[in-house]
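I'd like to ask some things about the structure below.
The complex appears here minus one protein chain, its other protein chains still in place.
Coming up: subunit A.
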Amino acid sequence: MPLSAEDLSAIVLTLELAATTTVLLMLLGTPLAWWLAHTASRWRGAVGALVALPLVLPPTVIGFYLLVAMGPHGAVGQFVQWLGLPQLPFSFAGLVIGSLVYSLPFTVQPLQRAFESLGRRPLEAAATLGAGPVDRFLTVVLPLARPGFITAAVLTFAHTVGEFGVVLMLGGNIPGVTRVVSVQIYDHVEAMEYTQAHWLAGGMVLFSFLVLMALNLLQPKERQA
């Protein structure tokens, strides 16, 4: 087996992190995307820009500011302390928060596009037929925007798996807690263990390719349906 126990533990941790982030972001991102798709508020431009910010910022910038903000002198860190909770950097929870920020646009933007292309018509029709807001969302929006939800979930998951800069800055490289695959690969390369690095890195390339290919194969089918 070319992968060590440490490599495997990093893989498991990475999948846990990506899964947690994806579930949370779908829950948080859906209302946000809905609001962005339908609001006439003057804040729309600013909020949209905030959501897109992680696309253009280097992960080290995000990681550095999160490290400072969640540290004992930072606003988030002091709030967490006031709540009596353990500190966030160097913990799995801290990585989840970092990933939420880092992967936010990959959830919100596909959802927003899906909601926008939906238009108001189907909802108004459902309303005239007497469907309440929750009913309308579950029976009209969800099925119609399904390709958008799939794209958002897959991209969020894959992007979080590939996360590096944020976890490096925030994680503290603790095996089984914060040492994800990308950091493990980095360690292998730095330690000049190129064979192990190749196994993990090659696996990552293959995984990413398969995910994106699956997405491409899935989407036209959804559109035809």
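Keep this in mind: contacts are C-beta pairs under 8 Å (C-beta built on N, C-alpha and C of every residue); 3 or more make two chains touch, one makes a residue touch a chain; residues count from 1.
Everything below uses one rule, namely that contacts and distances are computed from a predicted model.
S.K.: Suppose you had to identify the omitted chain by its UniProt name; would it be "Methanethiol oxidase", "Protein-methionine-sulfoxide reductase catalytic subunit MsrP", "Molybdate ABC transporter substrate-binding protein" or "Acetyl-CoA acetyltransferase"?
M.R.: Missing chain, per its UniProt entry: "Molybdate ABC transporter substrate-binding protein".
S.K.: For the full complex, which residue in A:Ala93, A:Val189 or A:Leu218 touches the chain that was left out?
M.R.: Going through A:Ala93, A:Val189 or A:Leu218 one by one, A:Val189 is the residue touching the chain not shown.
S.K.: Determine which one of A:Val51, A:Leu67, A:Val180 or A:Leu200 touches the chain that has been left out.
M.R.: Reading the full complex, the residue touching the unseen chain is A:Leu67.
S.K.: Considering the entire assembly, which residues of subunit A contact the chain that has been omitted?
M.R.: Given the touch definition above, subunit A has residues 67-68, 70-73, 87, 89-90, 168-169, 172-174, 186-187, 189-192 touching the missing chain.
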